[in-house]
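Here it is, the structure, as structure tokens.
One protein chain omitted, others in place.
Each chain gets a letter, A and B, in the order it is written, and its residues are counted from 1.
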Amino acid sequence: MDAAQQLLEIEAIKQLKARYFRLLDTKDFAGWTEVFAPHFDHFMEMEQQEINGPREEFVAFVAERLAGMTTVHHGTMPEIELLSDTKAKGIWAFVDHITPANGPKEDGMVLQGFGHYHETYEKIDGVWRIATQRVTRLRLDITMPEPQ
Amino acid sequence: MDAAQQLLEIEAIKQLKARYFRLLDTKDFAGWTEVFAPHFDHFMEMEQQEINGPREEFVAFVAERLAGMTTVHHGTMPEIELLSDTKAKGIWAFVDHITPANGPKEDGMVLQGFGHYHETYEKIDGVWRIATQRVTRLRLDITMPEPQ
Partner (left out) sequence: MDAAQQLLEIEAIKQLKARYFRLLDTKDFAGWTEVFAPHFDHFMEMEQQEINGPREEFVAFVAERLAGMTTVHHGTMPEIELLSDTKAKGIWAFVDHITPANGPKEDGMVLQGFGHYHETYEKIDGVWRIATQRVTRLRLDITMPEPQ
């Protein structure tokens, strides 16, 4: 692969991850499903929780967990490395904010987290997808605002 | 356009948007004017507010509105798509923080917003400019700190 092609693949993976964040936060879960490889392995290091199976199971789990919540996820500082024509890995810093959709007036937890995604990507039928994801955290703030 | 040229154009649009944020937050409004096409169309979905006309009118409106405020705008996760040699579109996630310049001691609103910019770009005389901008929000927090 020449330099220009390598850079096109890296840009495509960055845009894949942009869709991951945007479709998650706008709750387009049908579109969000498409960013993952058919089999997806998700692991949260802090919670020692793994979800490993068909991507639809992971999406259903997240959709249920975030019902009634407003989420904001921002990624920065990608370190994408191509391993072959169809395999890549990458690290992203992230911040996420998870709040009740009706704001602090409603009872409910507010979460703010900071950390890194460690991911692998696969190009399947010409399209990059997220195949595995390990989430590490620098910090997780959980607060329970008083109803106003 | 070959792959390398496409990537150069995408990088140029990313740097255009970087100047948009930096010149806004450092209040270099003369420099900020230059990031826009001569005719600029701005639309805030939440407020259903449109400003559509010469870029100077938009810049004057923003400069007046932000007088006495410290602003921080960060963009992440660009999805830039070239439509032709001189047209492109893009989506950015953003967070903005707008606070009284003298800090919470002074009476005044504090705003924190999260959402997306949906933009179009035009290359005019060899320079990319922002032609249209639609702002959607995931969340807007408005607080009125008590004077200390």
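Assume a residue touches a chain if its C-beta (ideal position, glycine included) is under 8 Å from a C-beta of that chain, and two chains touch if they have at least 3 such contacts.
Note that the structure is predicted; figures quoted are calculated from it, not measured.
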(request) Kindly state which of the options B:R22, B:K89 or B:H118 is in contact with the chain not pictured. (result) B:R22
(request) Determine which one of A:M44, A:L66, A:A93 or A:V110 touches the chain that has been left out. (result) A:A93
(message) Touching residues of chain A against the unshown chain: what are they?
(response) 2-4, 6-7, 10, 74, 76-79, 91, 93, 95, 114, 116, 138-139, 141
(message) For chain B, which positions touch the chain that isn't shown here?
(response) 3-5, 7-8, 11, 14-15, 17-19, 21-22, 25-26, 70-72, 74-76, 97, 99, 103
